[in-house]
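Note that this complex is displayed minus one protein chain, with the remaining chains in position.
Our next item is chain A:
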Amino acid sequence: MTEPMKVSSKNLDFFYGPSQALYDVNLDFEQNKVTALIGPSGCGKSTFLRCINRMNDLIPIARVQGNLRIDDVDIYSPEVDVVDLRSRVGMVFQKPNPFPKTIFENVAYGLRVKGIKNKAYIASQVEKSLESAALLDEVKDRLHDSALGLSGGQQQRLCIARALAVEPEVLLMDEPASALDPVATQKIEELILQLKTTYTIIIVTHNMQQAARVSDVTAFFFMGKLIEADATETLFTKPRKQQTSDYITGRFG
């Protein structure tokens, strides 16, 4: 008996107006694993990531075909409420994007928009999330200062804390460390390894070393197609496809 996959895409096609960005993507994501999506710029890995929380709905000309399931429910079926979906599937963006609000209010935001009013609960949830994002010690004395005063790395961990506060099941990360320096990047990577005990994590990265360090499974995208997906170690040491091998050895991209 195999366990059902947390996230599963079947024959997924994606179009921006007339041009197709994803071709027949079939990819499964196991619970509590970190999956890295790698590939050259424009290969469709970010587009695929944004299909999982339906962020692409914001683009008027975007169109999805095929099947994307979370816990075996088709997230593009009309019964699924996109607002609920996004509170179950958190997202961390490429550039740290805290709101111009206090640190506390940034983390509390997801709870407030859910209509939660219980102050004690919000406060404990904020603290817990900052703790999980390994940021609490650095900011506990200035929770009510503006989040924009934090460093880039701190801002990105704040964005992770903000996503964790609503207790999502899946965490999407779109090149979360690409705008950060090496020290901040290392902190984010350590954090990812801790978080996978609780969350299913899907991370887009340009950095192959990063993929090798943090992920259990790696999927290689090229020109809108999923070329190969395998256990990270296998993919990086014994790739089955020539294109994968060329990419990971640095022959292009």
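Operating definition for what follows: contacts are C-beta pairs under 8 Å (C-beta built on N, C-alpha and C of every residue); 3 or more make two chains touch, one makes a residue touch a chain; residues count from 1.
By definition in this document, contacts and distances are computed from a predicted model.
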Listed names "Putative transcriptional regulatory protein pdtaR", "Molybdopterin synthase catalytic subunit", "STAS domain-containing protein" or "Phosphate transport system permease protein PstA", with the criterion being the UniProt name of the chain not displayed: "Phosphate transport system permease protein PstA"
Hidden partner chain, touching residue among A:N53, A:S132 or A:T200: A:N53
Residue touching the undisplayed chain, where the options are A:K114, A:K140, A:K238 or A:R251: A:K114
Footprint left on chain A by the chain that the document does not show: 53, 55, 58, 60, 83-84, 86-87, 90-91, 93, 95, 97-101, 109-110, 112-114, 146, 148, 159, 162-163, 166
